[in-house]
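The other protein chains are all here in position, but one chain of the complex has been omitted.
Now for subunit A:
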Amino acid sequence: MSTPVPEAGPCAAWEGLLNGYLDGELDAAHVMDVERHLAGCPACAGALQRMTLVRRVVSQDDVRWRAPPALRDSVVAALARERSAAVAQPLARPSGIAALVGRLRAMLPALRQWSIIPSLAVVAAALLLVVLPPRGGSSLEEELVAGHVRSLLAEHLTDVASSNQHTVKPWFGGKIDFSPPVVDLAARGFPLAGGRLDYIGGRVVAALVYRRNGHVINVFVWPAGSDAHVDRAFMARAREGYTLLNWTEAGLTYWAISDLNTVELKEFQEDFLEALPK
């Protein structure tokens, strides 16, 4: 990363934070860290000044390209054609399962790519720590991703570390007002690592931690209350390189999240459901 730039570069460890600082993406604690560092480091202060210059120069209004009027007209015309065609012959939308399978299939190449570069994912996760929760309208999924990443980074994977379900399950007793089922999936290649409490969507939830080779799976569990807008069909999402699976079973909402690919996480979910006490 050594660059023969004329000016002294910023401290290597701070460059990412300086960018995050400029972009308003840091939390308050990191903002203070950066400001304290800037006060005593001319190299970083200079780098920040150059970044600010880049922003000012690049974000001038005339730098932005604007759609030519002819393009606007042709887009509007194409949309109108599309609409009249759709009225004449409604497109048969694929039914639920087929659409889901199609979507999963479309995700696969991207997910494979993730697994090839696990080191990148680690770097990404490390950097995620300093990125603020999105300004306004933080969604449940973002909170779940944040919870997962937090558990990996803050060395706070488990409050109760045990591979024994009969140790983990009672541990939750008295700490939360529901009892999450804890199942042993070691035989299926998903050994239990433990459990902990986490805080998602404004309430304390149970988090079960399983492992798959080098990967960690967090399963967040809470009672499916009024927010149970999710039907029984599982949903898979990919977010920031993580896969999320959501399902509802016996009055509890489950969110499994991991950097495993969708197929493996789905396997986990199936094994988990199968092992539940009937």
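In this section, a contact is a pair of C-beta atoms (placed from the backbone, for glycine too) under 8 Å apart; a residue touches a chain by one contact, two chains touch by 3 or more; residues count from 1.
Quick note on the criterion: contacts and distances are computed from a predicted model.
K.L.:
So which of "Carbohydrate ABC transporter permease", "RNA polymerase sigma factor", "Ferredoxin" or "LLM class flavin-dependent oxidoreductase" is the UniProt name of the chain that got left out?
P.N.:
According to UniProt, the chain not displayed is called "RNA polymerase sigma factor".
K.L.:
From the listed residues A:36, A:72, A:156 or A:175, report the one that touches the chain absent from this view.
P.N.:
A:72
K.L.:
Looking at A:80, A:186, A:204 or A:276, which residue reaches the missing chain?
P.N.:
Of the listed residues, the one touching the omitted chain is A:80.
K.L.:
Give me the subunit A residues in contact with the hidden chain, please.
P.N.:
1, 3-7, 9, 15-16, 19-20, 23, 25, 46, 49-51, 53-55, 57-60, 62-76, 78-80, 82-84, 86-87, 90-91, 93, 110, 117, 120-121, 123-128, 131, 134-135, 139, 141-142, 240-241
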